[in-house]
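With one protein chain removed, the remaining protein chains of the complex are shown where they sit.
Chains: A, B and C, in written order; residue numbering restarts at 1 for each.
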Amino acid sequence: MQLGLVGLGRMGGNMRERLRTAGHEVVGYDPNPDLTDVASLAELVEKLAAPRAVWIMVPAAVTEQTVDELAGLLSAGDIVIDGGNSRYTDDLPRSERLNTVGIGYIDVGVSGGVWGRENGYALMVGGSEEHVERLMPVFESLKPPGEFGFVHAGPVGAGHYAKMVHNGIEYGLMHAYAEGYELLSKSELVTNVPGVFKSWREGTVVRSWLLDLLDIALEEDPELASLRGYADDTGEGRWTVEEAIRLAVPMNVIAASLFARFASRQDDSPAMKAIAALRQQFGGHAIHKN
Amino acid sequence: MQLGLVGLGRMGGNMRERLRTAGHEVVGYDPNPDLTDVASLAELVEKLAAPRAVWIMVPAAVTEQTVDELAGLLSAGDIVIDGGNSRYTDDLPRSERLNTVGIGYIDVGVSGGVWGRENGYALMVGGSEEHVERLMPVFESLKPPGEFGFVHAGPVGAGHYAKMVHNGIEYGLMHAYAEGYELLSKSELVTNVPGVFKSWREGTVVRSWLLDLLDIALEEDPELASLRGYADDTGEGRWTVEEAIRLAVPMNVIAASLFARFASRQDDSPAMKAIAALRQQFGGHAIHKN
Amino acid sequence: MQLGLVGLGRMGGNMRERLRTAGHEVVGYDPNPDLTDVASLAELVEKLAAPRAVWIMVPAAVTEQTVDELAGLLSAGDIVIDGGNSRYTDDLPRSERLNTVGIGYIDVGVSGGVWGRENGYALMVGGSEEHVERLMPVFESLKPPGEFGFVHAGPVGAGHYAKMVHNGIEYGLMHAYAEGYELLSKSELVTNVPGVFKSWREGTVVRSWLLDLLDIALEEDPELASLRGYADDTGEGRWTVEEAIRLAVPMNVIAASLFARFASRQDDSPAMKAIAALRQQFGGHAIHKN
Partner (left out) sequence: MQLGLVGLGRMGGNMRERLRTAGHEVVGYDPNPDLTDVASLAELVEKLAAPRAVWIMVPAAVTEQTVDELAGLLSAGDIVIDGGNSRYTDDLPRSERLNTVGIGYIDVGVSGGVWGRENGYALMVGGSEEHVERLMPVFESLKPPGEFGFVHAGPVGAGHYAKMVHNGIEYGLMHAYAEGYELLSKSELVTNVPGVFKSWREGTVVRSWLLDLLDIALEEDPELASLRGYADDTGEGRWTVEEAIRLAVPMNVIAASLFARFASRQDDSPAMKAIAALRQQFGGHAIHKN
């Protein structure tokens, strides 16, 4: 089918390629003239036959404005798909705004990173049955072959919601491996830490894609000596814990993973300064001065 | 090669079968007459040509006594292999006891459960280079084919150590999925929770064998309505956190996973009774009486 | 000085009494005719000489509407004080709304509960230097005598912010005692658990007002047998963790205390059902059926 695609960066560019390979007609727009197929959003809309479908794949910071621009160019019966990392709470207001002029809205959580072009992108989709139905040819081509890698999770918002939880879980998984790595690396007994991770890749309960990646990383740098223990966090981890608070879900593991990232970015810990101050006050405990 | 195998339960029995299929001569002993090949440990030892190798695959509670019995029957140059779930701290004393009479010792952490017979068992091995070398034919047949599923992790104790950390990581991984499941199941937006898990099995960062299992479980019982939220814990989870304490490794994620299992087995929480008591005292807050 | 006081429940009623005892002229309004001094907010405003100060002490749910009603009755130069449990993020918008008609705004976090009338209320105040100055006679009478129990924490919002953090800390403190209580209560060695808490009230590092309350509770009910381990959470605990997420502050302790309250209100844990399901899948582990 025919699809407009806004945003042709690492993700969008690869998706365009995968869709074209599958026989779809993709009209892509990007502000970067080296990447774009058309000169403007207006031209993109012109090139598509109604009823149109336009997939937005831009950084979260400019999604809202892109949706608004498209709203002014599209017509009743068209559909906008947001495949970026929007917070799920943005989806319903956005959808309602578009609906007032008869434009449909679908939110899609997209996973797959740099491997997606070849292996397919996992798609978590929110929207009406009717709109999702119309886009199925595109979803079918983007997703990995087989029964996995696609879900119509619920109404508008459910796609980004499922992707948010996916990323929250990812935080917890990564940190479980990370704690195990640290323990092994401190053990006096285990002399072959990278070998232990490699051994786990088959026949164990902990085998996973993340484990495979950690094995690859340890093969390149067995003591991770080239890296600093520093990690940014993206919005989804924070949103997951905030949503747990809203819904009164105990979430110690994912929250601890998030907090560990916060701590990794501190030169010194104000909280631990307070601990040091207290220990100095009550016991004359040894403290470390700046 | 020739191997004595003590303990022919679910694990040991399947391992005997896998080893025989691979052409090894296995003499098995089990107190259960329906399972055993020989009438006693003494007969097992007699049937093996020196230098012998005897693999112990019995419940942790009787490992020590089995090792001691074997020590009285075996000769200098023989090797004892413990493939059970011993705590790594038991390995060195055991090894030293055997060494005084010239018997070697290898510890092996074995993973694979009921799938191991067909797919192979992941093996984490601790012991001397020489002893591990001698057992390699057996290890090769037990492990999954290919480059994964086996490591000589270090000297005596390192095998059980690596298996302990494996299980600790497993606690954290499971709990990360569990928290995500709870959040999804409480969400007002996501109407197809099992579908979301299924979608993650391809193309995502969180794909893993545990995820596959959770998908299967949700297919059978989409709301897990038949289960109670109750989980025992085996020794390895506790040992992992204790070892983290010994080595001063921050371990919030795995510890939280362990504590959640403790909490799952309580009818009521004494700690939360204390919270309720405090709230009653200071604010006349509503409390729930027994 | 003269003060209007809206809301004469447990807190507001006691504050009126404390202020009158100190010689202030308080005009109180409450929808409950048994408590109120005047028939309406309008009458309350009439009875006060300009420039007026009106202190709102109503449930959070009706604060916004009370502020709006007052905005229609008061004049430029008057001041509204919110002493309720508002979220700090509500203060600035509210203040700006009032400022457009020349009315000032102060937010006050009030602590002290049922003991406040006699011992004084701790006051955490946010607002301009000028407005706080004008209200100082009232603050002086409400607060406990001496150098403690009052702070001008910063501009509008800082008072509720400080109170929010106060309550977050309170969650952590309570849970630290609660965990210690549970451990003692399970110990085979300690036969006099209430006595241990009593012993800590003097000469120890852990002495505190909360400890005093726990001692009193244990004196009444040494095994807390009459209580269920159930605790609601008020907004401040959640807001504290959300604010920690916003500012990237690691907050494992307070978050764990909050999550424990969530868990205390669950009949069964969906997360632990997922754990049980996984254990059933991979190992044939014993599970508990509903």
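Things to note:
One rule holds for everything that comes next: a residue touches a chain if its C-beta (ideal position, glycine included) is under 8 Å from a C-beta of that chain, and two chains touch if they have at least 3 such contacts.
Since this is a predicted model, take the numbers as computed values, not measurements.
Screening B:8, B:70, B:108 or B:249 for touch with the missing chain picks out B:249. Among C:16, C:94, C:175 or C:279, only C:175 touches the chain that is left out of the view. Within the entire complex, the positions of subunit A that touch the omitted partner chain are 10, 113-114, 174-175, 177-179, 181-182, 185-186, 210, 213-214, 216-218, 221, 224-232, 252, 256, 260-261, 263-264, 268-290. In the full complex, subunit B touches the hidden chain at residues 205, 233, 238, 241-242, 245, 248-252, 255-256, 258-260, 262-263, 265, 269, 271, 282. Counting the whole complex, the residues of subunit C in touch with the unshown chain are 88, 111-113, 115-116, 119-124, 126, 143-144, 146-155, 157-158, 161-162, 165-173, 175-177, 179-180, 182-184, 186-187, 189-192, 195-196, 198-211, 240, 243-244, 247, 249-254, 256-257, 259-260.
Everything that follows uses one rule, which is that only the chains that are shown with their structure count from here on.
Because subunit B and subunit C share one sequence, their contact can be compared position by position; here over half of the interface residue numbers appear on both sides. Distance between chain centres (mean CA atoms), subunit A to subunit B: 33 Å.
In terms of their C-alpha centroids, the spacing between subunit A and subunit C amounts to 37 Å.
The residues of subunit B that reach two or more other chains are 113, 175, 177, 179, 182, 186, 210, 252, 256, 260, listed in rising order.
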